[in-house]
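What you see is the complex with one protein chain gone and the rest in place.
Note that the chains are named A and B in the order they appear, and that numbering of residues resets to 1 at the start of each chain.
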Amino acid sequence: MADDARSIVTLTTDFGASDPYVAAMKGVMLSINPHLTIVDVSHDVRPQQVRQAAFITQCAWPFFPPRAVHVAVVDPGVGTERLALVLETPRGLFVGPDNGVLSAALSEDVREGVAGGERIALPPGYRAYAISNRALMHEPVSATFHGRDVFAPAAAHLARGHPFPQVGPLVDDPVRPLLPRARPEPGPAVRGRVMWVDRFGNLITNVDAAALTALGEQDGAALVVDVGGRPPAPVVSHYGAVAAGEVAAVVGSSGHLELFANQGSAAEILGAGTGSPVRVRPGMRSPGPAQAPGARTRR
Amino acid sequence: MADDARSIVTLTTDFGASDPYVAAMKGVMLSINPHLTIVDVSHDVRPQQVRQAAFITQCAWPFFPPRAVHVAVVDPGVGTERLALVLETPRGLFVGPDNGVLSAALSEDVREGVAGGERIALPPGYRAYAISNRALMHEPVSATFHGRDVFAPAAAHLARGHPFPQVGPLVDDPVRPLLPRARPEPGPAVRGRVMWVDRFGNLITNVDAAALTALGEQDGAALVVDVGGRPPAPVVSHYGAVAAGEVAAVVGSSGHLELFANQGSAAEILGAGTGSPVRVRPGMRSPGPAQAPGARTRR
Partner (left out) sequence: MADDARSIVTLTTDFGASDPYVAAMKGVMLSINPHLTIVDVSHDVRPQQVRQAAFITQCAWPFFPPRAVHVAVVDPGVGTERLALVLETPRGLFVGPDNGVLSAALSEDVREGVAGGERIALPPGYRAYAISNRALMHEPVSATFHGRDVFAPAAAHLARGHPFPQVGPLVDDPVRPLLPRARPEPGPAVRGRVMWVDRFGNLITNVDAAALTALGEQDGAALVVDVGGRPPAPVVSHYGAVAAGEVAAVVGSSGHLELFANQGSAAEILGAGTGSPVRVRPGMRSPGPAQAPGARTRR
């Protein structure tokens, strides 16, 4: 165990937790490195939804030690010519197919630097490698399960710590950014979309706190969100700020604006889901407190 | 790793296993203490059902080493003034909001000592602390996710073992007991309720083995359970004691009376669920063996 802090591997896949696939990945990894700590982020990404996997990975990895290895495998192209990548960053290693899922590792500023093109140059401190060293693979490599045969063993070898294993050649332009950034638009407003619906029916959007600040409002309560053709939802500071069953928005724990219903499901009430567009804008300022604090309890 | 036996943390939440929330908690804990063993009890508590979380925690913690740290986070009051607690007991440490979820740590006898009041004095050997030491938190502390920012890091610090970290001030009357105890009533009988429906459709009640004994019956088979307006279900000694599809009751693995259907779902057959009342009483004694053992196989 050369390096404890690095001996953590996280897994984000669309393999589900009921099938034996994730266990097979873990068996391969523990065969290489029995001291690994393996953490499941989620295996319930909707099948083949690369963008969801990238978003979920992005919500979890910042809370891990900086040298953890994050594996994200949603891989509709398995068995085709797409590359298998390791992305080395200042905040951890990322392993997965070259289909954009690893854009989870890039800050929004880096992704923002991409203008129009489908592939990007990596910023300083980031290096990508194509996994081509067969010694890092589980043989025989199947045509259908590179999660087990390519990505999991590469992660386990990487998690052994120094020296960095010979993965394969550097790749210059690896990651197509899949995570759309919310965009300012006239009004002023910010236009974004729903990226994930959680267990509570909260709609997590790609609008981050910085975008709200950029709207020029220091007072978050004065902003509202248009979604699903419903009355605008106020941006508030915490879940308890609206009455039971009412929909509002809050900057959630991952730093993104999320729509919620206090003690209810915003997804159900709004009829919205992953991909639904949202628009954040300053709300109307009423001449006075049309709705006193006590008014809420009368409903 | 000062103390192996303490380096176990269990987690019971309503966060689900599909979303990145639990992984974020684990990342925060492993950043503090990379040697932790983290065990998921359940993340499928019904959203915001504090009582379910307390019951489930109570079913699991007795099987862990006495110095494990048990985190139970179902926290509808997150972002409000409710306290965050550490409860030190002779059988482990418990961490969670002060909404009664930690009553899982108290024996039924202790909870029984409470007469009418909503808050209780802790028995000897138990101490509660309000978590107020910011050095034990993950900064910045969000308004919506104290599971990650307050409870998880406190648990990881506590699991490091001695010395017991400076958590915050002692709290005298912390835990509102949320787990209702089954009550004797004339007849004689014991009245209780269903606390949990498991995957098999078994209905787990709050009637424990001691309450059955108190009914004055040494012969468990002579007791029956009234539930859901159906014919009384006999109390038997094991699942196989009734024919396929029949409903009966057994003292289950957690020490509570549970209703089951052999090779079926008692919940479906009885139309009962969490919160359903049950009543245990001596059954009618028939003059002779009206139903011979072989009779069952004729159905």
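The definition used in the following text is that a contact is a pair of C-beta atoms (placed from the backbone, for glycine too) under 8 Å apart; a residue touches a chain by one contact, two chains touch by 3 or more.
For clarity, every value in this text was computed on a predicted model and none was experimentally measured.
Enquirer: So that we can see where the missing chain sits, which residues of subunit B does it touch?
Expert: Counting over the whole complex, subunit B touches the hidden chain at residues 4-5, 7-8, 10, 17, 37, 39-42, 44, 56-57, 59-65, 68, 196, 198-200, 237-240, 250, 252-254, 263.
Enquirer: On subunit A, what residues meet the omitted chain?
Expert: Residues touching the hidden chain, for subunit A, are 14-21, 23-28, 30-31, 34-35, 47-48, 76-80, 138, 142-145, 148-149.
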